[in-house]
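Note that one protein chain is taken out, while the other chains of the complex remain in position.
By letter and in written order, the chains are A and B; residue numbering begins at 1 in each of them.
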Amino acid sequence: MPGQGGTFPPLIDQHCHGVLRTGPEPDVFEGYLTEAHVPQHPDPGPGSPPRGPGGRAGYFDTQLGFAVRRWCAPELGLEPHCPPAAYLERRAELGTTEVTGRLLRASGIATFLVDTGLPGALLTPGELAETAMAEAHEIVRLERLAERAADTARDTHSFLAELADSVRESACTARGFKSVVAYRCGLDLEPTPPGTSAVYAAADRWLASRVRGGRLSDPVLERHLLWSAVRTGLPLQLHTGFGDPDLRLDRCDPLLLTDFIRATAPYEAPLILLHCYPYHRGAGYLAAVFPHVHADFGLTLTHTGARARHVLAELLELTPFGKLLFSTDAYGVPELYLTGARLFREAMTSLTGQWVERGEWSPSDAERVTAMIAGGTAKRLYGL
Amino acid sequence: MPGQGGTFPPLIDQHCHGVLRTGPEPDVFEGYLTEAHVPQHPDPGPGSPPRGPGGRAGYFDTQLGFAVRRWCAPELGLEPHCPPAAYLERRAELGTTEVTGRLLRASGIATFLVDTGLPGALLTPGELAETAMAEAHEIVRLERLAERAADTARDTHSFLAELADSVRESACTARGFKSVVAYRCGLDLEPTPPGTSAVYAAADRWLASRVRGGRLSDPVLERHLLWSAVRTGLPLQLHTGFGDPDLRLDRCDPLLLTDFIRATAPYEAPLILLHCYPYHRGAGYLAAVFPHVHADFGLTLTHTGARARHVLAELLELTPFGKLLFSTDAYGVPELYLTGARLFREAMTSLTGQWVERGEWSPSDAERVTAMIAGGTAKRLYGL
Partner (left out) sequence: MPGQGGTFPPLIDQHCHGVLRTGPEPDVFEGYLTEAHVPQHPDPGPGSPPRGPGGRAGYFDTQLGFAVRRWCAPELGLEPHCPPAAYLERRAELGTTEVTGRLLRASGIATFLVDTGLPGALLTPGELAETAMAEAHEIVRLERLAERAADTARDTHSFLAELADSVRESACTARGFKSVVAYRCGLDLEPTPPGTSAVYAAADRWLASRVRGGRLSDPVLERHLLWSAVRTGLPLQLHTGFGDPDLRLDRCDPLLLTDFIRATAPYEAPLILLHCYPYHRGAGYLAAVFPHVHADFGLTLTHTGARARHVLAELLELTPFGKLLFSTDAYGVPELYLTGARLFREAMTSLTGQWVERGEWSPSDAERVTAMIAGGTAKRLYGL
């Protein structure tokens, strides 16, 4: 049984983003601890939380903020739960490179699958791997492929041809695809692949109205992307559940994907439902009844901190144990990798420890299931 | 207080199905541990869980699979948590009759209310009772009455007449009705009884298009059935929440029944919301505010295994204690009866034990509420 102080299987972080090359400045650090668009509210009104040490809304006063102070402070030579100001000061003193290296190497993550579709001056997967003394592979974000093709295409025909090429090429170099259709049109999609003429018409409309750099949110093109990915047979990660305020959470319930899941069942491509909270029990149901569906917790454990154990336990109600995958969804600051990894490790150890103590699970099953979730299943699905 | 090793009140399993007369063969046993349509996926792709001992997807690696190994193995003379292969071997060695007898008699279930509407070579309620040394009564599945009448009726008029007769006759012999309208059209029904001409038109359409053996899924005929049952005054069980992939879980939220519940409030017929997960808190609300509504946990405790205690606790948040009923929803294999019964007993004992220890409940209340849920309320509702 994985015990306190005992060994824990190496982690495969099956869904994360990059780490900033430099910074962040202390006064914007808290913005990385929340899904709120903090920088857009530089002067919060009376309805906002009290300002934190950096002069912004106090996002250190959250489960994630407390978890960062608990788990990361000791790696920087501070007491757990030291004041946020002391933490930020020490962080600045050590510098980005040193902090990133220490926190990544302490995370126990051996392999990163990096969704490279987010903007910002981030370490590449290769640099992340080097810094963490780990491996890294790429996950390609579908919407980014479409947006890039739209930026360069001469016309609708060349746009769709280039998009098809880029999906095909990505399938050779990346380990899987990711879609943020939840953000762009919600998950209540028509389940079937759109016909060629519908795709052309949608592409015409989008390209005609689009300004350079504009986001894809056309539902026909989104379906076209999803089906293009499914047809490659590679794993397809789908954002579900909470995220930043660009989404409407009630349109991100993974159960809204049910008809799409049915339609894609005959294909080989595994679907991986990311995050899922607060709809994670529904995600567990989908993983239980559809062979190609899997669930992940990503953002969820990181943001629920001291409650991670309970949320993970809920995911372990219906999800078959071979169909749940660890990830951190970390972005921007290395704290999110370390915190996500530690919270999972502690939660899993504590939960299975209780179940073994009560006789509900055997010690060897606890060890086996922990290894599956930590990385075994990801290894199998992504061919690592 | 019901304690470990102490006595526990006799159980009334208010919703279950039958047990197979013979088998199942070891290589299909796991199919009874999941709501997935396993036999339809004999060759699971890379997105499926690792194959289990029987060569199929590993549905032993679930909370239910672990619970079966924990609770049933000792009744067959094995260690708890013995390997699945050893369990299946021992099962085959003892034979169906012996295994069924041992597990049913160990379950502590004194009375079975059997929904006889499922297909398969199953023991009748009488045979089940004899094998378990218990009592059994019938619950009639409404859709089955309609499908049987359709198989034999000459025309629409005789179909509706025969359906009316069969509802009336069932009300004399059975203890209640059951509907799977959740599977057939979802729970977001028009709440009122359909008029006679609408029923005739719907029956015409259905009979004209139906092939022999075809399922009822017409929403007008479903409403006609539900109201026919309500008018008898007998308890009406309604599937809500999760089940096999034929349903869309988001259309099985019991709250979608709210207007039907309001419309049926003036009648005497108790409504019993089955399973409910993951919408069980909403079911508890309905039971709290509508006098004729009750909640059950059925499938839910069985499938959540080591987490049964927590899910039961959530049901005990708003549900008035006299309105929650024990059931197993067991089907096919006797393991599901024993596991459902043990998980409930352990969960209830553990929960009330904690509450008594913290001073939140009195010991005599704990005992009294346990007896209500175990069978007292079912006795009252079904006139046992």
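Brief remarks follow.
By our rule, a contact is a pair of C-beta atoms (placed from the backbone, for glycine too) under 8 Å apart; a residue touches a chain by one contact, two chains touch by 3 or more.
Everything quoted here is computed from the prediction, not taken from an experiment.
Listed residues A:Q14, A:T34 or A:T258: the one in touch with the omitted chain is A:T34.
Screening B:T131, B:T258 or B:T328 for touch with the missing chain picks out B:T258. Seen from chain B, the chain kept out of the figure touches residues 235, 253, 255-256, 258-259, 262, 268-271, 281-282, 285-286, 288-294, 313-314, 316-318, 320-323, 355, 358-362, 365, 369, 380-381.
Within chain A, the residues in touch with the undisplayed chain are 34-37, 41, 44-50, 57-59, 61-63, 66-67, 69-70, 80-81, 242, 244-245, 248-250, 277-278, 303-307, 310-311.
What we mean here is this: only the chains that are shown with their structure count from here on.
Superposition on CA atoms relates chain A and chain B by a rotation of 120 degrees, given as a multiple of 5.
Mean C-alpha positions place chain A and chain B at a centre distance of 37 Å.
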